[in-house]
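Every protein chain except one is present and positioned as in the full complex.
Per-chain numbering from 1; labels A, B, C, D, E, F and G assigned in written order.
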Amino acid sequence: MFSIAYLGRGGQGIVFAATITAEALYEKGYYVAQLQNYGASVRGGSVLGYVVADNKPIKNPFVEVFDVMIALHEEGLKRWKCLVEKSKKIIVDEKLVKSEVSGAIKVPLSSIAEEEGVYQALNLVAVRLAFKVLGITGIDEVMDKLLKNRKNYDLNKKAYMIGKEIVIFRDFGTE
Amino acid sequence: MFSIAYLGRGGQGIVFAATITAEALYEKGYYVAQLQNYGASVRGGSVLGYVVADNKPIKNPFVEVFDVMIALHEEGLKRWKCLVEKSKKIIVDEKLVKSEVSGAIKVPLSSIAEEEGVYQALNLVAVRLAFKVLGITGIDEVMDKLLKNRKNYDLNKKAYMIGKEIVIFRDFGTE
Amino acid sequence: MSGHEHPSLKYMRKEVLPTAFCPGCFNGIVMNALFQAFEELEILDLKKYVFVSGIGCSSWIPSPYIKADSLHTLHGRAIPVATGVKLANPDLEVIVIGGDGDLASIGGNHLLHAARRNMDLVVIMINNLVYGMTRGQAAPTTPKGMITPTTPYGNPEEPMDVARLLASTNANYVAKWCISQYMFLKNSFKKVLGEIKRGFRFIEVYAPCTTFVIRRENKTPGQKLKELMNTCIGLEKLEKMPREERTKYIPTGVFKENDKPGFIDNYRQYVSISKR
Amino acid sequence: MSGHEHPSLKYMRKEVLPTAFCPGCFNGIVMNALFQAFEELEILDLKKYVFVSGIGCSSWIPSPYIKADSLHTLHGRAIPVATGVKLANPDLEVIVIGGDGDLASIGGNHLLHAARRNMDLVVIMINNLVYGMTRGQAAPTTPKGMITPTTPYGNPEEPMDVARLLASTNANYVAKWCISQYMFLKNSFKKVLGEIKRGFRFIEVYAPCTTFVIRRENKTPGQKLKELMNTCIGLEKLEKMPREERTKYIPTGVFKENDKPGFIDNYRQYVSISKR
Amino acid sequence: MSKVFTVEVNGLLCKGCGICSEICPRGALVMDGVNSETGYPNPKIVGECVGCKLCMWFCPDQAIVVIKKG
Amino acid sequence: MSKVFTVEVNGLLCKGCGICSEICPRGALVMDGVNSETGYPNPKIVGECVGCKLCMWFCPDQAIVVIKKG
Amino acid sequence: MCMKRMLISGNEAVAYGAIDAGCRFYAGYPITPSSEIMHMMAKLLPEHGGVFIQAEDELAAINMLIGASWAGLKAMTATSGPGFSLMQEGIGYAVMTETPLVVVDVMRAGPATGQATKAAQGDLMQARWGRHGDQYLVVLAPESPQEAYDLIIEAFNISESLRTPVVFLSDEFIGHGREVVFRKDPEEIQLVERRRPSDHEPLFGSDDPRIPPPMPRLGDGYYVLVTGSTHNEYGYRDVHSFETHYRLVKRLKEKIWGNIDKIFKYEVVGDPEGAEKAVVCFGSTCRSAKEAIEGMDDVVLIRLITLWPLNYDLLRKLLSNVSLILVPELSLGQLIYDVQQVVDSDVKVIGVNKVGGGVPIYPSEIKEALKG
Partner (left out) sequence: MCMKRMLISGNEAVAYGAIDAGCRFYAGYPITPSSEIMHMMAKLLPEHGGVFIQAEDELAAINMLIGASWAGLKAMTATSGPGFSLMQEGIGYAVMTETPLVVVDVMRAGPATGQATKAAQGDLMQARWGRHGDQYLVVLAPESPQEAYDLIIEAFNISESLRTPVVFLSDEFIGHGREVVFRKDPEEIQLVERRRPSDHEPLFGSDDPRIPPPMPRLGDGYYVLVTGSTHNEYGYRDVHSFETHYRLVKRLKEKIWGNIDKIFKYEVVGDPEGAEKAVVCFGSTCRSAKEAIEGMDDVVLIRLITLWPLNYDLLRKLLSNVSLILVPELSLGQLIYDVQQVVDSDVKVIGVNKVGGGVPIYPSEIKEALKG
């Protein structure tokens, strides 16, 4: 069993990140459970989206200790501090996350995304990064299919592939 | 403590009989409780109206054994057979009550009322009879006042006074 | 007596008669008009008709008096229940009968939205000006100034003109008749049962409550009937009168009439799109 | 920036801004018009104004954004709550703000009866054509044929014309404006806040939901605004057009206007009778 | 009394409301006594019935029918 | 650029909806970059403002004001 | 002391009691067997400077009360089963927004329309639990017209002092039964008024959950934010955080349960120490029960006047010595769940259940059942 959580803010596509992660893993044959937490307002507010996957049916989707959490915004991080602190690995956006979390790996995700002109698809950068960190291989093809069925394929695809290239300063294994 | 119940059918003014009985006893200084049971329909159906009176506050208005019950119609009698059977005294209208009740005293109340032209105020005939049977004295003046405050005084008064004259074949004491 | 039977009785559950209505209650006259309409349309059995009513004196008309399927529902909810029936089986003709309180007060929202949808129902609203069943309280149709148990100093509220309101919706047919206009009423029933067979068809019957309106006016139901024969007047005639005169009369007639597709037609088309 | 402030902000709780509305949501424009009306009437503090709303995006306007007493009530129940406030303290001016779903669907009955009573309330209905807060389902105002999550094959129902319906009630004032008709809207607010100060005053604002209507049409809110400037048209102008033409336009204007005694006046008279 | 038409009253259904007798354009019906089964007065034909059937349609209790004699 | 009027934008309130720039009869406003605080683009004045205040009234977020210079 | 003696129904007694408690707003919709409360309020309120309105339905009625209460008036409505069901959402809103008001439910035989003119006691559980979510309010039940008068005053006092809706469970017997009722002199009546805020006190929070926050009137200049959504102590909506929600609902629960000593009213007839058997009851049924146990030394009767919150500990204590408990109810049995909860499985708990037709539970039936 492994688990990955995305944290952020309304408008960043956090739920979509979790959705597409779940779908990709599902297509790969995993049992998956995807949950999310967001406010009632249409924009702003913290958002959490996560996925648990396993080779056998998921017993309990209520995860306390995630294998990886990726925080794309301060709001999400603050709200779920309790989970973040327990997380096995925590990756935060260097710019958009302000508070210090011990053990967190800072990555300039949003800066890279902005540079590359895929700021609006930052979520997909995170998705690819998540797969990388979790050591999930052979998933790009599936993702490509899933992205093709959605709007903004080119942008999304570009962002997604950027995630593959992100260099992080700790070794999470290789693909 | 004493209790009197009127039984009849919708349209006969059974509730009114109980109401005015209660009011008269109330005016005489008694503690009283008046309860009734009737259907939802605007006419027809069985009706029960009764009054409990005492010199001290009424503890329990749910009477099982009445001192007197007066049944003006078969419908009311049938419906409340269980109570009728336990009643200390039961007076039934000779014509309008058909079933036989052991110990019941048959009185041609409705026939007399019809003869005297007060058929519509049969209920008040019964009220006066009740007072008589219960041995309640000095109540006519109070009743007169109460009836004066209502419509159809002449008719009602006439009917009421007829009740005083009704002869019954068992002795319930004298006024 | 040689056993001649009132023509209405063949549509009624005889075993429960006489009805529980007060002596002289106009509800029974509405039944006669409705049954005569059926008879004249040669509809002699009501197996394929479903009557739905709420709670109130008038809601007792179908339940149990009309020999047909009937749903005696909650106060104010006849129209949604009828809608459910009609949608589930459009082959049934669904007729709602109810009081002004039931249909226009607590049930007002459903009335409005069924009319908006032009839902395929016939709705007969008996406006007796009060809440009869609960003993004569004011209804939204009670005239201003009328004394009732809830308006002991004379109703301060403006009454609503239900037919006029519905005339400004998508409903196919809206008419209002006084109980005294028996023939018009019967013909109106014939119209919505035999001719305009779709969409929302609403007929208001102005029929003051014998016990809690007419008696309070110290009149007999017969007197009231005769009075209404003079005060109920056609819309067109009314409009020709000077304004000041008009308030003395009760405007009646057909407020709206057409035969546009009802909800069922529209829904069928909708479903056909889904299957493409 | 030298700290110039938008004139609306003095009426708002600044500490909770920006609002939770979507970027480009027209709700904010309605606020501007309302606040400008207050300002032009020289009403600078809203202490004696009570805002009541139900549940929905538009119901969040007063709660928490308007700096005044506000009651954010249940879905559909703003009008009865507002009625309670007004009756309990007629010195307060009570303003209801809500969506078409809130006021005309689930709350339709209260709307109808408040209008019948000519209840002394100002009601602002923001008609965004859908249920915004619950993510764009059809409302009773959704045009026929529109695709929404609950009408995936194109809405089969006829929409309702709320303003037209209310025009046939006892309401004192009924108007409808498009969000593009900002000045008319503002003046309408001035009218019901400064001039006609009693009875039921209803203003519908046609303001399609940016997220669930305009975006689905692949338009920007600015484009939609400009489009509405052409399609929203005065009642009188419309009536001069040939029938076939009319359906292309959204009729706006004042449907009804007078200054008859409202419920409060009538009730005061009622009470005076009770004391005789 | 009419030669052609008369009425028949169902005493068990009639509630004695008097509508029939008041509505009859010929004044042919009067309310009569008290029906001992129901306690209500019932209408009785006393004048000429012209067969207009008003009483029949306006009887709220389906208690009166107009019939052709013979 | 106008000599008399200009606009001031509150970057914290602006959600970058673009209404102001689209509604401006003079085309004086363009949407510009991304506000790093909010992630939304903000309008910037580039043409002549005639002081009609349309942008101000139609801004749903009370984020833009028209002011007289000097 | 100058009591006014009157021969009135329990419904009328409720109306007089409400007036004497300072109730100045009534909105309602007619329904048997509660309508006489409405009729009487229609008559009395205009004379007393209050406001009466007949609502278009029960949804409107309960929500009008909420508005009137926030505008500063003590408010009441009365209804029966079907109307009570329709009011549930509104009552829940009143709980959430801490709006004082009193809802009288004159119980009749259900479910659905059932028997409109027949007494019952089947709305007990609904009075407690009829609304969604975690919500707690106060439920009171009188046994007679006299107590209806006295207790409705208490209902207003509790409602005002705790800023909570109070449900008042009467029944058709009480409502339509006419008895001699003594109406109190105004001076005799102790009235509690809701506390008005001072300065910047939060209007939706307090450090001690047992102390309800103060309540201003609309128009007093507080810029009040009332919302049925989760809100912080200043009324700002927060539909996202766990802390705000949990703090709010815990406080609302604690406000009721933490004040149980003040709210919980009951009557004991007999000696709980010496008794072997017990009768636990509420409402009009207790009057038959009391007659039934007259002269029985081994029976104790416990009449619950407050039905919610329920002092389970006290009930447990009072019942700790008995081996047989009778629970007479005009329903198929609801109070019996409470009794079963406080006693161990070796105690015999028997329901005496009867409902419909307007037939009361008679003393003889209770006597019979007490034989075990």
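Basically, a contact is a pair of C-beta atoms (placed from the backbone, for glycine too) under 8 Å apart; a residue touches a chain by one contact, two chains touch by 3 or more.
Every value quoted in this text rests on a predicted model; they were computed, and no experiment measured them.
Engineer: Going by the stated contact criterion, tell me the shown chains that border the hidden chain.
Structural biologist: A, B, C, D, G
Engineer: Can you work out which residue in D:Ser105, D:Asn127 or D:Asn172 touches the chain that's missing from view?
Structural biologist: Per the contact definition at the top, the residue touching the missing chain is D:Ser105.
Engineer: Which of these, A:Ile4, A:Ala17 or A:Ala33, touches the one chain of the complex that we don't see?
Structural biologist: Selected residue, touching the omitted chain: A:Ala33.
Engineer: Please pick, from G:Gln54, G:Gln126, G:Gln146 or G:Thr306, the residue that touches the omitted chain in the full complex.
Structural biologist: For the chain that is not drawn, the touching residue is G:Gln126.
Engineer: Considering the whole complex rather than only what is displayed, give the residues of chain C touching the chain that is not shown.
Structural biologist: With respect to the unshown chain, the touching residues of chain C are 13, 16, 47-48, 50, 52, 63-64, 67-74, 76-77, 79-89, 91-92, 109-110, 112-113, 267, 270-271, 274-275.
Engineer: For review purposes, identify every residue of chain B that touches the missing chain, sorted by number.
Structural biologist: Where chain B meets the chain not shown: residues 39-41, 45-46, 79.
Engineer: Can you list, in ascending order, the chain A residues touching the missing chain?
Structural biologist: 19, 22-23, 26, 31-40, 57-62, 64
Following the convention adopted for this analysis, only the chains that are shown with their structure count from here on.
Engineer: Nearest whole angstrom, what separates the Cα centre of chain C from the Cα centre of chain F?
Structural biologist: 59
Engineer: What's the distance between the Cα centroids of chain C and chain G, rounded to whole Å?
Structural biologist: 39
Engineer: Touching at least two other chains at once: which residues of chain B meet that condition?
Structural biologist: 40, 43
Engineer: Where in chain F do residues touch at least two different other chains?
Structural biologist: Expected reply: 15.
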